[in-house]
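With one protein chain removed, the remaining protein chains of the complex are shown where they sit.
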Amino acid sequence: MTVSIIIKALLYVLLAPFVGGLLSGIDRVFSARMQGRQGPPVFQPFYDVYKLLNKQTTVVNGIQVLFVTAYLIFTVFTGALFFAGGDMLLVFFALSMSEVMMVLAAFSTNGPYSIMGAQRELLQMMCYEPMTLLVAIGFYYANGSFMVNDLIHASVPAIVQIPGFFIGFVFILIIKLRKSPFDLSTSHHMHQEMVKGLTTDLSGGNLARVEIAEWYDTVLMMGIVGMFFITNNPISILWAVIACSVVFFLETLIDNLFPRVKYITMLKVTWAVILVFAGTNLLILNVLK
Amino acid sequence: MKGANTLANILNVVNFLILFPFIMAIIIGLLKKASPLRSAVIIIGGFTIMAAAIYVAVNVLLSGNKADFVYLENTELHNHIVVALEVFLMVLVCFLSIKYKKFYAIIFSLVGTIPVLWMDLTGRAVEGLNHIRIDTFAAVMYLIVGVVGILICIYASGYMKDYHHHHTDVQDRSNYFLALMFVFLGAMFGLISSDNLGFIYFFWEITSVCSFLMIGYTRTQEAVDNSFRALWMNLLGGCGFAAGLIYCNLFLGIANLSQLTGSAATSKFVIVPVTLFAFAALTKSAQFPFSRWLLGAMVAPTPSSALLHSATMVKIGVYMLIRVSPLMYNTLTGIMITVIGGFTFFAASLLAITVSDGKKVLAYSTISNLGLITACAGTGTTEGVWAAVMLVLFHAVSKSLLFQTVGDIENCMHSRDIEDMHGLIIKLPRLAFIMMIGICGMFMAPFGMLVSKWAALKAFVDSGSVWLVIFLVFGSGSTLFYWAKWLGKICTVIHQSFELEDITPRSEMVSIFPLTSMIVIMCFAFPWMSTHMIQPILDEAFHTNIPDVIGGSDVIIMMIMVAMIFMIPIGSRILAIGKNSKMTMSYVAGVNAGDDRHYIDSFGKERALYMSNWYMDEIFGEKKLLLPCIIVSAVLVAVMLIIVVGGAF
Partner (left out) sequence: MKISKSPWVLHYDGSSCNGCDIEVLATMTPLYDVERFGIINTGNPKHADVLLLTGGINAQTAPVVRQLYNMMPDPKVVVACGICACDGGIFKECYNILGGADKVVPVDVYVPGCAVRPEALIQGVVKAVGILEEKRKKLKESMKAGYCTVDYSKMAVHMTADDYDPSTQYDAILTEEALREQAEEKMKSTAKPAPKPAAPADNSGKGDNA
């Protein structure tokens, strides 16, 4: 029992950066093709991280690196917890802790763009936190357990019972994966109004760690998307992979279609979507139980 | 070993705990000036009380049969004293109301006291069984009041000296203030030990009057107004309590709280006094629509905010709610209480985003957390009570620590505005570090508050209340926002700012360090606490054996997380991560003037750069949200009272 847990966690820790980097590269190639250009090679994110690791790390103060390291470690821990079959609520709580570490790294620099990016990141967290907690609750209603271990052995795919939660989750994934229109705090696009927001005062090896942590995070998010489709039946894994691909493509498409919105729009729209879709679904589930 | 001797000892200690603080109050009241003698009296007396409280609590917790600790069948003398003191309180309130021309308070006081006196004096009150009962929940509260409360009193003795040093316009009546703190402690011990509803009501009123007197300490117009607002709201709750008390005695023949909670199945009219007690609890714990008094109470000196308005007095309200929680299961009252609690949790956390006064943020946070506890208690399930008690424990420790630290920061920096705490980690590193632990203890995994919130979420999900789940998840997000932005403000490293002189006196450190360590230790100790302190409470409250609420594997994960939080900084220091980095300026679009705090504008002139926090005042501000919240919650409370109480007649 514990051996399989350790193996799953280890697999995640070792393989997720590669999968995440590949996803990131595919995303850039998709975007480029949508814009009618050739785009970078698919392995470009790995070249980027390699370059960053070979650059000098410049810092603004002594604790920045500590916070970013904590962010990376906690993100890895959270993902490992999820893939090893742990408690979903705890996964999301730990995720918010790692994000707060990143925010503190940006706050500590005392740079205007960093601090504004950090506060926008907190606002983004305020926007998506209800949905992530609701996803865990939705799974509990659908399958009676918070533990990922039990949820992947369900008989019916969760999407059948909690479609509203799925829509809500895909919606806030826009925020989580830092896509337009909700990439207020930091973005992979070029020139920003806040320069690079959260990551403005990070460089070199520090920035590389942030990139790697984002890969782990992406894999974790895709894992959660896939969990809506996984059942006892091994074929369901195929469905899960297809679903992840569709969602990922959708996110890239949305990224290329919409410009960034004002923060108040993000707040209103996100909370409205969460209330309408997840809230209604919750109500229906409650009535049916 | 166990047996009559220990039981008798404990009764003596309990009597001591209730009466000795009053004696101490008199002694302190006589020592007018701040002097080593007064500090010594407070410290020695305080530690004696703490030792006594721990003695009682440990004995009760470790004993096998919790039903042993009941006392006081014959209470002739006690009843007379209680009646006399109640009259005294009523006269005091009327006198002060007339003096300050706030006549409405007189009405509440009279309505609350005279019917109860009539009932006592005309012999209509039911005699009831034992008047004192120490069960596990009482023992836990003993620990909270005895440890946290005493630490705050010790803190206060040093704080008042500095306070009057800075606030020369306030008349130095610190002996009176400190005496009141001990009166309050005595009342607290009395309340949690009491099983007789009349006694509970008496001590309840004492705490209301204490709060009223302490808020009005500075005697400014604002303080007087706020103290009377606190008074009328608390007295209104007291009237509700009195109504419940009279109903219990006259219509149900019940005089003991344990009889009330044990009689769930016997009478369907039990819900009426439960609703009235819940109403009283709502006012005491500053839920919407009764929240304004707690915000106004922040004008009082910090020790009163720490002691009364975060750690202990407001806990009395939720104490009552937790006591009657099993009775609220599946009733309209339970549903309304959970909705009000959840609504308060969410609304107060939104309002906390918009204020920049440190104490006000802490006040809103207190209201918000009390809302969560209220909602948990209102579900009436075992997980709900589990979560509620855990929240009470962790909140008492964390919040009192935060209030004390903010008070110290105010003494050192003459400002408690969050904006002035920018870069605190360099200016006042020790206080900043303590503040970081306190804030993390309030919202971050794996600290206690998060564990409790997690249990609360599980409780709500099982209770089937959609509203509650939605309030909790949305409130969770906004809670994160205001704590994390405060935390970030403190962690900002401003180059070339220098450390301020930390004038925190040692007596305050005596209080702050234990609290900080307690937060940390309680993270590690929470599984032990759950098994030995909270499970028994559940067993006694629900009269059955309840299985563990948070499972074994989760506990292991949380321990790993706590360990990581402490190992990462130490490990980084050892591995020298980040040692080879080059220091550079922060990026200000290329026009950084060199010190990270000024930039060069387009005319070549150097300008100051100031980073403020984000308050979103125009969206969630008090002007926009407060009135609608009060109206909505007032409607809910009115509906609850009308349906339940009116329906019984």
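Each chain gets a letter, A and B, in the order it is written, and its residues are counted from 1.
The rule is short, and it goes like this: a residue touches a chain if its C-beta (ideal position, glycine included) is under 8 Å from a C-beta of that chain, and two chains touch if they have at least 3 such contacts.
Treat the numbers as computed from the prediction; the structure is a model and nothing was measured.
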Tell me which residue among B:415, B:517 or B:531 touches the hidden chain in the full complex.
-> B:415
Residue of A:48, A:183 or A:251 touching the missing chain in the full complex = A:48
Going by the touch rule given at the top, which residues of chain A touch the chain that is not shown?
-> 28, 32, 35-41, 44, 46-48, 50-51, 54-58, 112, 116, 119-120, 190-192, 194-196, 199-204, 207, 263
If the missing chain were put back, which residues of chain B would it touch?
-> 413-415, 420, 422-423, 427, 494, 496-498, 500-501, 503, 580, 582, 584-585, 587, 590-595, 597-598, 600, 602, 604, 607-612, 614
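Basically, only the chains that are shown with their structure count from here on.
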From the C-alpha centre of chain A to that of chain B, how far is it in Å?
-> 36
Given the complex, residues on chain B that touch chain A span 423, 444-446, 450, 454, 457-458, 461, 464, 466, 469-470, 472-474, 476-478, 480-481, 484-485, 487-489, 491-495, 551, 553-554, 557-558, 560-561, 564, 568-569, 572, 577-578, 580-589, 596-597, 609, 611, 613-614, 619
Would you tell me which residues of chain A are touching chain B in their complex?
-> 56-66, 69-70, 73-74, 77, 81, 86-87, 89-90, 93-94, 96-97, 100, 103-104, 106-116, 118-119, 122-123, 125-131, 133-134, 137, 140-141, 146, 195, 200-201, 204, 206, 264, 267, 271, 275, 279, 282-283, 286, 289
